[in-house]
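Here the complex is missing a single protein chain, while all its other protein chains stay put.
Let's look at subunit A:
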Amino acid sequence: MLRIPCPHCGARDEAEFSYRGDATVTRPGADGDIAAFHDYLYTRTNPRGWQVEWWQHAAGCRAFLKVLRHTVTHEIRAVVTATGTLEVPPA
């Protein structure tokens, strides 16, 4: 069970959150071609190491949060609100 420190609510169990995927992808503009939208929807780097992810505190404050999580150790190093930015440490 992960414990995720919500900036609004404090540390809560993972069960209160829903995972919403890679937070580094950006939506192509309206003029983006089909390949750009394909990559946006399906292509992920799937790193072995640090990843910035969306987690929604669905059963708490309902906020979308950016979480810096290590995909091997599951360590959570930082959490910010949706407009915040997170630096990804090397490996």
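FYI, contacts are C-beta pairs under 8 Å (C-beta built on N, C-alpha and C of every residue); 3 or more make two chains touch, one makes a residue touch a chain; residues count from 1.
Convention: contacts and distances are computed from a predicted model.
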Identity of the absent chain, which is to be given by its UniProt protein name, from "Sorbitol/mannitol transport system permease protein", "Polysulfide reductase", "Pyruvate dehydrogenase" or "Sarcosine oxidase subunit gamma": "Sarcosine oxidase subunit gamma"
Identified contact with the non-displayed chain, of A:P28, A:P47 or A:G60: A:G60
Positions on subunit A where the hidden chain makes contact: 8-10, 12-13, 15-16, 59-63
